[in-house]
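One structure coming up, written as structure tokens, with questions to follow.
Of the protein chains in this complex, all but one are displayed in their positions.
Read from first to last, the chains carry the letters A, B and C; within each, the first residue is number 1.
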Amino acid sequence: MSESQTVAKPTPALADVQNERDERNVRIDKVGVKDIRYPILVKDRTGGPQSTVGNVNMYVDLPHHFKGTHMSRFLEVLNHYEGAMSVEKLPELLAQMQGRLNAATAHFEVAFTYFMKKRAPVTGAEALMPYEVTFDAAAGAKKDFVLSVVVPVTTLCPCSKEISARGAHNQRGMVSVSVRFRDLVWIEEIVELVEAAASCDLYPILKRNDEKWVTEKAYDNPRFVEDMVREVTLRLRGHEKIEWFQVHVENHESIHAHNAYAFVEEWVDRGEN
Amino acid sequence: MSESQTVAKPTPALADVQNERDERNVRIDKVGVKDIRYPILVKDRTGGPQSTVGNVNMYVDLPHHFKGTHMSRFLEVLNHYEGAMSVEKLPELLAQMQGRLNAATAHFEVAFTYFMKKRAPVTGAEALMPYEVTFDAAAGAKKDFVLSVVVPVTTLCPCSKEISARGAHNQRGMVSVSVRFRDLVWIEEIVELVEAAASCDLYPILKRNDEKWVTEKAYDNPRFVEDMVREVTLRLRGHEKIEWFQVHVENHESIHAHNAYAFVEEWVDRGEN
Amino acid sequence: MSESQTVAKPTPALADVQNERDERNVRIDKVGVKDIRYPILVKDRTGGPQSTVGNVNMYVDLPHHFKGTHMSRFLEVLNHYEGAMSVEKLPELLAQMQGRLNAATAHFEVAFTYFMKKRAPVTGAEALMPYEVTFDAAAGAKKDFVLSVVVPVTTLCPCSKEISARGAHNQRGMVSVSVRFRDLVWIEEIVELVEAAASCDLYPILKRNDEKWVTEKAYDNPRFVEDMVREVTLRLRGHEKIEWFQVHVENHESIHAHNAYAFVEEWVDRGEN
Partner (left out) sequence: MSESQTVAKPTPALADVQNERDERNVRIDKVGVKDIRYPILVKDRTGGPQSTVGNVNMYVDLPHHFKGTHMSRFLEVLNHYEGAMSVEKLPELLAQMQGRLNAATAHFEVAFTYFMKKRAPVTGAEALMPYEVTFDAAAGAKKDFVLSVVVPVTTLCPCSKEISARGAHNQRGMVSVSVRFRDLVWIEEIVELVEAAASCDLYPILKRNDEKWVTEKAYDNPRFVEDMVREVTLRLRGHEKIEWFQVHVENHESIHAHNAYAFVEEWVDRGEN
């Protein structure tokens, strides 16, 4: 699955099977390469670039009359950005994919761990918190950009608190937010918005005074999985740049071996027409 | 996250926090329990029940004015079918979920390994082949049923065969098919349809004469990832009971560390109106 | 990778590459097949067989002078037990592997989900709890049997409880126990022993009165990850049939994105010599 090429010592022209005509009349929505590990740079809100490792998928559409695409060209496009592939360059990268692959639509997906400095609430002890982020971008005939961020939080059960003489069960919950927006929304904005909606947010370092603070904060702010999904929904509705969102909340219940789950999807009606 | 209950020694009535009124005006699309491991029975095409283990998700919708759902009732419904939960009972199970949870829509998803006896092509040596299957069912306001089957196959590269003096790279490919249908389509039908479209299908046991047979068959039937997705598409279009389908093909390329991928989604136009 | 076979229509004798002599002087510790999904039966303490799905690995050793093993024979041995492969038959199965593969040592590993009925502590509501179990068996020159069980539990932090004015952080913890024993130890014994050592055990169904009970029990029995590993260690030392054990405890901390972990390994000195 590669293409004809004349660098180095060419053998007599090799057949280009991919370029043959296809008669089966099946248009392919997406064809390309998947699960490429590649170093990437992501610019954070303060302007600094952050080095991380991406898991990359690159696809194009294929009209029904072409037999195949040229897989090696995806890697050539990706490699062109080696050492400096940043998200600002996604439109350019998608345009290159369209051009090199002769495609109406190009898709680029990348998943990576993103780090934010976080200070403990009382002592101010600082370290890095990891968040799993995905960009899902398309350009050409179908334009799209979806930003997804997974934010781990503490959730404390209101029912358990209400009915128990002491304590309340709590656990790590995973809040996954996907958004489409009219103007750039930073990863940091999604993280802050979700953390503000939780019983408490998580920290990389907590000293004893901090641990007292987070324990009491969570106890004072109980949240069902239903509350979490609603509180995040309200904040996403209130973010003026966001046009569409999905929120998945999954609590790793400390009293069960299974999880509690809630999901909301909405197009935000800005009432502008 | 459980409900009031009077079996055994009840304490004085405990507050029912979930039943309180919610004023945030956020309707929840899905709320419930996720990743429950549970034994299930699946009926195969020959009528025999097959014991396997399911990974189960159960959700309902929640109108905006209810604060919470009652998580324990999902497990009670599931447990009601213990030892004999079969797919034929899905409509009844969904109706019970709607009733017990007072919901407009109920969702039941279950993923499991399904086994089919498979005979080696020459020697007839027989053993079980595993296939990963998912049912995604909804009833009530939103009715739906999607059957998904993952079929592993051999794919052999036509370009590699064409340009090389000897041999051709080949690999395991994973074909994931999802279908919506008008009349019941068996898991076995999807498996057979996909295996017929591949360079060669996989077997649990191959003796030497069988290995010669599958090696030569794959060499004689080269398939790009594009060919696989198209050949499966043609067969799904030709299956009169199928109304909608998705096909994902992912080849674990033997010459790369990344995968080749192709995807088609279609509503089948039966031209009946 | 299969063997000569004369059922059905044999082609003229095919070369048996695996049987050739190898001159590289490298003995192979384990060679065979890995990640076979297969239905299995496991007998529980009450005598009833339980249907589940195993992930199976089968290996033998290979002396330095043999070029290869015969992979298809592993599947033939496994298939011989189709529909009725139980753990009581492991010695017989290992002996068959040794015989068919001409091996000094045979290894059989199987991982599966095991279910136990569990009643809620107050209301008695009953459903199935899943536990992940592994058997790692060897026979021949190297005899061995290791039983491993993963038991999810609640752990509540003693420090958080002690220093906070209200509440205490708690979470799901995963306790993995591996044992070697002189007389059969049931999976149920390991589960009960671990659950007794936790802040509280987990349940498939909890009604409101049950939820109050487990919340208060966990609050009254705080456990660091260090306490969990020690409490389980004491109980394993006190189980007269156990000769060796490992305990891994991993708490999915509700206040951090990372986990707390503790590990102990011991040969139990029974002071009998």
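Keep this in mind: contacts are C-beta pairs under 8 Å (C-beta built on N, C-alpha and C of every residue); 3 or more make two chains touch, one makes a residue touch a chain.
What you see is a predicted model, and the numbers here were worked out from it, not measured in a lab.
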Residue among C:L90, C:V146 or C:C159 touching the omitted chain: C:C159
Hidden-chain contact residue, picked from the options A:N25, A:N79 or A:N102: A:N79
Given B:T134, B:S178 or B:T215, the one touching the chain that is not displayed: B:T215
For chain B, residues in touch with the removed chain: 129-130, 152, 154, 156-157, 159-161, 163-172, 200, 202-204, 206, 208, 211-212, 214-216, 218-220, 252-258
Absent chain, residues of chain C that touch it: 1-2, 14-15, 17-18, 22, 24, 26-37, 57, 59, 62, 67-69, 71, 157-160, 162-163, 224-227, 229-231, 233-234, 250, 253, 256-265
Residues from chain A at the interface with the omitted partner, ascending: 1-5, 7-11, 14, 16, 36-39, 50-53, 72, 75-76, 78-79, 82, 112-113, 115, 122-128, 130, 204-212
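Here is the rule we go by: only the chains that are shown with their structure count from here on.
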Interface composition of copies chain B and chain C: same or different, split at half: same
Where chain A and chain B are represented by their mean Cα positions, the distance between them in whole Å: 25
Intercentroid distance (Cα basis), chain C paired with chain B, Å: 27
Per-residue multi-chain contacts in chain A, two or more chains: 157, 159-160, 163, 253, 256-258
